[in-house]
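Showing chain A:
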Amino acid sequence: MVPIIEVKHLTKSFRDLKAVNDLSFTVQEGQVYGFLGQNGAGKSTTIRMLLTLIKPTSGTIEIFGLDLQKHRKEILRQVGAIIERPDLYKYLTALENLRIFAAMSGIQISEKKLMDQLAMVGLEQRAHSKVKTYSQGMKQRLGIAIALVHDPKLIILDEPTNGLDPQGIADIRNLILMLSRDMHKTLLISSHLLSEMELIADSMIIIDKGKKLVEGKVNELFDPAETIVELKTTDDSETYNKLMQSSLKGFVQGKRNDCVLMKLHRNKVPEVMKELVRMDVNVISLHSKHSLEDYFLSLTTGQSNVEVA
Partner candidate 1 sequence: MKNILFLIFFMCGAFVAKAQTAEEVINNVKAKLEKVNDYEASGKMKTNVIFIKAPIANVKVYYKKPNKLRINNENGISFIPKGSVNINLNNIFINTNGFDIIDVGKESGTNLRIIKLLPKDDNAEVVLSTLYIDEMLSLIKKAKTTTKENGTYELEMTYGKYAAYGLADKVNFSFNTKDYKLPKGITFDYDDGSKKTEPADKMKNKKGKVEIVYSGYSINKGVPDSVFN
Partner candidate 2 sequence: MLKLLKIELFKIFKRPRTYIAFGAIAAIVFLIQVALKFDGKSYVDLLMSNLSGSFEFSDDFKGRLLNGYLICFVILNTLLIQMPLLVALIAGDSIAGEANMGTLRLSLTKPVSRTEYMLVKFAASVVYTLALLIWMAALALFGSMLIFGTNDLVVLRSEGIEQMKSFDVLWRYFAAFGYAAVALTTVSALAFLLSVFAENSIGPIIATMSIVIVFTILSEMNIPIYDTTVKPYLFTSHMVAWKGFFYVKADAEGTTINGSIENLPAVLKSLGILVAYIILFFSTAVWVFRKKDILT
């Protein structure tokens, strides 16, 4: 596998705030790479550095094996991106917007190709409408058409599903899968929606306060059968202490909201139940939560403001 993006010790300080702190990660060719973190974790700052909008304070970025600072133009010719909202020239039509950004990408693109591109995102009927008449979802699709129009090898999407309705989110998801499977593009997608990433990403990184929490393949970071269990009992402190002294100690992740969190394989659940009864723990409920979110929760325990889709 060839690394498409290689980020090493990337740091960005805004005055005394370290938005990104010694971040390193690698995106391999053909991957859909999830870039996860809460709002303000440093995702956008990192993506802007990958796209040369922000200058790193220190660290290096290599894309396609080339140094980004030195080979900016060569690299960007092969990169398509949406950064946050797909802001476009509202007083121009979709086709005009597409034509402008295609031309800025430095390649000659025929009018037919432009129309094909709009057809791909389902906007061919509205090609000659001004963008100010577009809905958020249509703008997003046009943004994707613009990101793809010059046939880039690497596509960077910053929060592509932000502000979209469920149908819009599903459309984007299908498009991403199509780009990855059928067109073999490499994608880096940032999101705070973990359930979304679980469905589309091959590998992912989770960052918090500008620092890497974890990086790896989704199926390695997380066994689909592995689950986080929320155990509610009459006395969570006592339960916690009892568990920490028992054979179940290895499963315990911590305490949160009057519950004890445990991470375990699905087929271990009955065994754990028996043991709890044996230990005379008064169980009120035992609730198995959806995998990826709770995996994230387990990493950021105590910071419960994570949004769950």
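Criterion applied: all candidates are chains of the complex that A comes from, given by their letters.
The definition used in the following text is that contacts are C-beta pairs under 8 Å (C-beta built on N, C-alpha and C of every residue); 3 or more make two chains touch, one makes a residue touch a chain; residues count from 1.
Quick caveat, the model's predicted, so the values are computed rather than measured.
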Complex partner of chain A (touching, any copy) among 1 or 2: 2
Candidate 2-facing residues of chain A, complex: 14, 48, 51-55, 72-74, 76-77, 79, 81-92, 96, 100-101, 103-106, 146
